[in-house]
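This is the structure I have questions about; it appears just below.
A single protein chain has been removed from this complex, and every other one stays in its place.
Chain lettering (A, B and C) follows the sequence in which the chains are written, and residue indices restart at 1 in each chain.
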Amino acid sequence: MSRKAWSLLFVIFLICVTAMTVPAQPPPPEGVSVRELGPIQPHWVFLISPAGVDSEEATKVEVIDGDSLQFLGMLTGGVLGTAAVSPDHRFIYMADTFYSRGARGVRTDVVTTYDARRLAPVREVIIPPKRQQTIPPDSSALALTPDGRLLLVANLTPATSMTVVDLGSNKVLGEIETPGCTGILISGPRRFESLCGDGTMISIDFNDSGRMTASQRMARPFFDPEKDPVFSVPAVLGHTAYFVSYHAMVYPVDWSVEPPKAGTPWSMLTDAQRREGWRPGGYQPLAGYAPGNLFYVLMHRGGQWSHKQAGIEVWVYSAQHRRRVDRIVLPRPGTDLYVTRDSDPRLFVVSLPELNGPPTPTALQSFSTRTGRYLGVLDQLPGFPLWMFGAP
Amino acid sequence: MSRKAWSLLFVIFLICVTAMTVPAQPPPPEGVSVRELGPIQPHWVFLISPAGVDSEEATKVEVIDGDSLQFLGMLTGGVLGTAAVSPDHRFIYMADTFYSRGARGVRTDVVTTYDARRLAPVREVIIPPKRQQTIPPDSSALALTPDGRLLLVANLTPATSMTVVDLGSNKVLGEIETPGCTGILISGPRRFESLCGDGTMISIDFNDSGRMTASQRMARPFFDPEKDPVFSVPAVLGHTAYFVSYHAMVYPVDWSVEPPKAGTPWSMLTDAQRREGWRPGGYQPLAGYAPGNLFYVLMHRGGQWSHKQAGIEVWVYSAQHRRRVDRIVLPRPGTDLYVTRDSDPRLFVVSLPELNGPPTPTALQSFSTRTGRYLGVLDQLPGFPLWMFGAP
Amino acid sequence: MDALVERVTRTVAMRTSRRGILGMLGKLIAGAMVLPLLPVERVSARANTAEAAEEGDPLSCDYWRYCGFDGSLCGCCGGSTTQCPPGTMMSPTSWVGSCKHPIDGKDYMIGYRDCCGKDQCGRCFCQNNKGDMPLYRTQLDNGVTWCFGTASFVVNCTTAVKLGLKS
Partner (left out) sequence: MDALVERVTRTVAMRTSRRGILGMLGKLIAGAMVLPLLPVERVSARANTAEAAEEGDPLSCDYWRYCGFDGSLCGCCGGSTTQCPPGTMMSPTSWVGSCKHPIDGKDYMIGYRDCCGKDQCGRCFCQNNKGDMPLYRTQLDNGVTWCFGTASFVVNCTTAVKLGLKS
């Protein structure tokens, strides 16, 4: 952690101490405090956003209370950063890239640990300067082990590997190479899966020293990347990952075994729906709700290669019954979707302004998944949010 | 200059060399070149812009050919940077502030010299980390001596001073303190003027070592800052600086003498115009055209404290005759204005999107000052341009 | 450093009647402005004990305290009219405006204190400019980044803190 960052913390500490030592009698003076947050609530969401179409340099992580639809605060980092919340909800980790002169100069990649209540940095660790720089900054680029002890950061040079950070000692442990395969899909206490370019999945075990101990790859592809690629990030329901493809096929993969075992693919669409051109699409078109064994998909009507087009409806599928069980019409088209993990889950959908289209404000829409009811919207989201996540 | 910056240059060099060594016979391969610019033309303008309302971190300097209304390229820097062009048109200087972690961490202030044809950095010099951080990033925050040898950078801590950089040796020479007075208004080979909080002007002489050698302050205020403040940056016509006030008074100051000598103030408005509520306003409401002894003012109709409101017309004044000689109605309201210095001068006006208002694109409008004719517009300007300048 | 700045300012404030602060600012600026000129929050807070109730929407640009505002309202960014969002640093310095209270009709001095150290929030951007002066009246210039005394000059949003009655 830098000296300046420490002095920043020290200043905050001084402000707090000063505030506490004010005599109780007169009404508290205005303007001496910096807000702190309470514990992360089940309906809070975190949005990752570049600063806008005019800037990639200052990634924002926006913290939003999905119940009150209020903006709670933000982290701001570097070039196309990614973030995740610790399982105990005490910390937010952000992986960032900074250049010493903004868009050029010496590159420094760093994982910063933020206190989740103060949204303030508490420590950082420099990592190898080869973080994967992709849009969207999806959750397969940064992942925590279920015990919250190790953090994996995806690299792309364009060779692929994962840097392993020990969050307890705040040290880089090592690097796991995943040639030809990308993404960190956590599937066990010390295991992750990656998708490979030929349509197979590889299962990688590692240890507390950040070393790969075993890897097993599927013998055969579970989907055909040439004909019908799947979106990178699946909906995980129990031990099964449900991948959805550009052409609305569902590819289940059981990853409780090594190597992971492909289930029988099925189509999300009836023939009529297919004729109408319905497809999944967006930056984050898929979310799972494990307790209900359900997954949610942003759907639009479009032609081939419309896989990033904003959805106009959310379709809900029962993984067990392999059929659609609900359909929610969106007041505004959306590109990212997320479902909370509690017993009264919310569905959140991000709407981006249409580029070169009629201006629509960036917004977060909220829905009850129980009733499908629209619960409201938070407008004027800063930047250009491309990915959404919650606390694990 | 950093090692990385050198290697950047080296890569560019390699690309050029590679391109040159391609055999001449086959048609040149596509996609091997980086454009270079020709010499700066009289109608080129430079716009300084923060990345947007959602970011202050990555200042852009946008280079625009005002004849073809084409976007020629940009520099990108740090937090609220400022820029200026060398008198020989070979270099663009940019004064920047960078933090090691984007919005926090160790602060580095730096003046970077960019080759004006390649828009690429050629050297940099670290300056004291106390650059003035203000909106708009106006031309009184960064100024060159007429011979182009020394660069003055305004500091604000909030004590005021100017860092003097020797551009020949690329070294910081020293610092000139200007207590209570702000802005660098170059008035001689080694002289600048500053405006002081009491309405006086101070004239400061300095030498090649960057030291102040003399300073003389007006005995009496030339305007009343409490009742009718002037905009900070005057139109300079010959030896006289014409300041314009919130209430549309003109305050001439002759700065060929030391201390500078105030002329007789006069009003820009007739009684009827005053009743209609006409006032100057915007971020950059005033520009001079020395050969014609004219100045140009962005005008709107508004109440007190509307001094940053966008103008709907440009009013042109003869300094000699103290009266309006032209009036140009703007197709879109504008906040910044600039007039080129050649014999067929263009008037450029920047339009910003109205915050919380109906969406209007950021744009640069062009006019002939001879005929007053509207010549066209460049749309989709990146960021949020707040200041405009040309080559001296 | 923050505490130091605060202490210095409080001392300055104690020696000054609230009535005379603007005048003093003027003199200081005209003379040698070497000290951050602080909003003097403790003194003013005591002066406000018998203040009238407020009304209006603090998330609207029209709210009375924002008459000289320029920036994003902290109330839309995770803070409030008087609190900074989590993880930012409230500057001990500010530009100073004077706004009329809608109930008691009196003019109050308002300190527009920036919250620094994170990039712009950008929400609820308001620009009202009453009392905004050019840079040569530094303390009254809302275009200045008022992060003096904090560790960063990147502004996240701006608060509007009552400093006391103007007269």
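Note that a contact is a pair of C-beta atoms (placed from the backbone, for glycine too) under 8 Å apart; a residue touches a chain by one contact, two chains touch by 3 or more.
Since the model is a prediction, treat every value here as computed from it, not as a measurement.
The chain not displayed here makes contact, within the full complex, with A, B. Which of A:Arg123, A:His307 or A:Arg341 touches the hidden chain is settled by the complete complex: it is A:His307.
The hidden chain makes contact, of the residues A:Gly31, A:Gly52 or A:Gly210, with A:Gly52. The chain not shown here is touched by just one of A:Ala103, A:Val122, A:Val236 or A:Leu375, and that residue is A:Ala103.
Within the set A:Ser49, A:Ser232, A:Ser351 or A:Ser366, the residue that contacts the chain not displayed is A:Ser232. Even with one chain removed from view, chain A keeps its contact list with that chain: residues 52-57, 79-80, 97, 99, 102-105, 107, 132-136, 140, 156-160, 179-183, 194-198, 200, 225-226, 229-232, 304-308, 355-356. For chain B, the list of residues touching the undisplayed chain reads 4, 7-8, 11-12, 14-15, 18, 22, 26-37, 51, 58, 60, 63, 71-76, 114, 117-121, 380-383.
Here is the rule we go by: only the chains that are shown with their structure count from here on.
The chains that touch chain B as well as chain C are A. The most distant chain from chain A, with centres taken as the mean of CA atoms, is B. Each chain gets a centre from the mean of its Cα atoms; for chain A and chain B, those two points are 42 Å apart. Residue positions 117-122, 151-152, 154, 156 of chain C are each in touch with at least two other chains. Residue positions 4, 8, 51, 58, 60, 76, 121, 382-383 of chain A each touch two or more of the other chains.
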